[in-house]
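Missing here: one protein chain of the complex. Every other protein chain is in place.
By written order: A, B and C. Residues from 1 in each chain.
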């Protein structure tokens, strides 16, 4: 047990902090909550790239910095603390590049890693379908071989940033034999979102924002070299990938500005001449949030430290995401309640404290425990993989 | 919608209140928490009987007063508010007598109803077995016909008051054919606890009290006229009975003295010169308890009003018991925490506030959400019977 | 004790339900959320025609002297439909305050107009922090030449921008208390600024008062007693809002059960999963307990009993329950429920608002604590 950051890490954190502060002060980029899903700026991402902050955890031979996962959490902690608009490169950096490095051909590596590293392309994830939410094995989008191509047909949904992405990272069915198990029926591939036959239809979410999309594939031709890894092995590949997806601090900190603004609100507003921050009920509620936040953060670093040791944190990542998203789901609810009626004012409204951040966050909050694995599904994973429960006895 | 008690009911409540106050003032009976399970006094029960307060909801032709279930709740509300020691007659009044009236032969009615009515016998319930807790269909105690008798063999467990009961109300297996469904395999019967072959072994619970027992049957002869209702129809009979069991205010109020003592404690103790009752966190916590209590009480009256309309509150009773026992499970936890270290002193200890009631109640509290239907099983019932969920679609 | 509706109540409940089923549509609700007015004048007119506005007024003022239980059931229907309107602010926060405290002249002037649906009105009594506390009031009335001049700001005033009248609560310089003035909504010196709140763009307003003139005849009841008049209505408002919560929960429960029964994942409907079943039971328990609690408090109001405690119980319980129910609803309806095409978000927003209106859980629990002698 040694919770000390190395000197390099302390130094690195300062570097990132300085970078973020400088960029924020420029006032040209859209800093804010939900920054990894919702705040996309190619220009900002290019600055990130220039500062060597994309691909830090990739091996050096692939153009990365060969740093660790704890280092990556340090970087993201500072990015998210400020609400840096990382959405343009985030998915590619977190998920697509590691997938390509792990499973992809030399062609794919050469084709995409430099572009991702330099923030020249934006990727979206094409997993969920109308009938395949929690149950990915129910995906019906097909990819059928035809010469040098796969012909893709079907529909994806809840595609974040589908409308700005250059490429999609898709799960498709390549073995149509219904007798074949899920583990031998799917493949992963990269799809050029500008291909003929790709239609992106915006979905407005219940927070009133366009961040999701429906994506339709109508005989879309995908070159065979865009297949990632082994044909029909996609389900296994994606399961590994999901563990990485779930391990991140984005599940805890995408709304950390809300907690800041709440603290600020109760300190600068009073009731009957006393700051709200002196009210014991308010103090207790905010301390509860603070504690859960710190507990969650420690857990995220724990999962990252496992990754740095070369362990696959399959159930630990699921546990971490469960804990952190339950915190996230609560944060804006508590914040709006403690702020009272002003907490229910929306961005752009006169009188809205912190430009309606808490209220907007509340409207987004139902999504946190759904995205990237519904809490109940994650608990199944923890129970079955982690605690080994439910195996037939007797 | 009319929530008004009738004049008769208002009058009746006063009657009961007066009776209870008088008896409590005598100082000879053991008033307190858990009074229906744990505080047994034949003498007190005889006073209850003398005042016509046993069997009030039975039909007049069976020696009852033909009053309603709401009336019964009114009576019990006043009994439980004071912690009256009703355990001697409670099970017989609530469950055994209605079972006999509903399903029993003339012989059983003549034999037992007057005795119950006059608090001359104490009954225990013989349902649970070591391998049949939530899953009653797993009961293995058998009753085999032999001449004019059933020969009973097996073991029951968690038998409250088994050590003081004159008779037991038992679920036994009378059809041993394993192919037969649970609905055609069991019977209900009355067993004389003094019969040769009955052994009662005390179980100390985790609160340190002897209230449960194990009961062993070794070739116990039970006269055939002690069979209740139809042979092999016991499972159905007992399911109806359980709905009655779950509908009662005992699930909400067996610890109402704890709430009183908590309120009293915070009003009469101070911190830094201010009564604890002025502490906003303490006020909020106690108000939460008060609210849940009132909400639960209303629900109990609702279920009773359904019974008075001749409806079987199958899922409503399960819902009510779930709600009320979750409140009960919380009450002593909050009380001990708010009282602080003095709240952790046990009955008999020097310095224990209210003679350690809150602490003792805390030790009992894990049992509330288990007895008479584990909360999770009750939720299954509400989901499946009430909300009709989980039926196969497609 | 009878928890069921009697025939008349059943009729009120059914006809309210039918009315809103007919008048409400997802499209209309979505439009109103963006609409500057924030309510539908057509629906408002029809509500008036049904006699809802005057239900609680005396016959002599154009009312029907109806039962508060019927009123509560109408609110339940309103909550179930999610239809926004200036109903409560007009009928209770202006109408009943005038009926209970105003002079004969004021009653005759305003109540019949309200009953006929010809007058939208509202109450301005909160400061910009939105705290329900006399000390946070920001309006002041100065005595000038036998009249008054009112200045300052009031916020979170529902429908002030479309109100024919504004009842405003102002501190008077000549007394400790708060005085209520009934003003013309368009009086000189009144400026309304629409706030964009969680429930829409045309509901709440910030209202700036600059030397708005009022005569002593515009004072409702006695000068200096205004805050007490408002507090006297608190239980009724709390119960009415509780009933709205019950209606809202009822609808969320319907849509959620429907979804989990229809949605197939892992080869069976979601409703076959035990965890899903238990979440639905948690919703059902919130709904059923809320229903009884709200109805009981409504009955107490109707009987004229002191129900400060019961109303606070209902509001704290139903307000938090509705919010929890929308959260479970979202968790069970997943991405579908999180899209704007699904109606759930309308209720999510209403629930959050209703949780806070006229005091959140802890505010109500403080009232309960007072009432049990703590």
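Convention: contacts are C-beta pairs under 8 Å (C-beta built on N, C-alpha and C of every residue); 3 or more make two chains touch, one makes a residue touch a chain.
Computed from a predicted structure; not experimentally measured.
Although it is left out of the displayed model, the omitted chain contacts the following shown chains in the full complex: A, B, C. For the options A:70, A:126 or A:238, the residue in contact with the chain missing from this view is A:70.
The chain not shown here is touched by just one of C:232, C:255, C:275 or C:324, and that residue is C:275. Contact between chain C and the absent chain runs through residues 273-275, 278. Hidden from this view is one chain, which touches chain A at 1-5, 70, 263, 266-267, 277-278, 280, 282-284, 286-288, 290-291, 294-296, 298-299, 301-302, 304-306, 309, 316, 319, 322-323, 376, 379-380, 382-384, 386-387, 389-390, 392-394. One chain is missing from the display, and on chain B it is touched by residues 128, 131, 133-135, 138, 157-158, 203-208, 212, 269, 271-273, 281, 329, 333, 336-337, 340-346, 348-352, 356, 359, 362-363, 366-367, 369-370, 374-376, 379.
In this section, only the chains that are shown with their structure count from here on.
Chain centres here are Cα means. That of chain A falls 39 Å from that of chain C. Distance between chain centres (mean CA atoms), chain A to chain B: 51 Å.
Across the assembly, chain A contributes residues 281 that each touch 2 or more other chains.
The set of chain C residues that touch two or more partner chains comprises 264, 276, 362.
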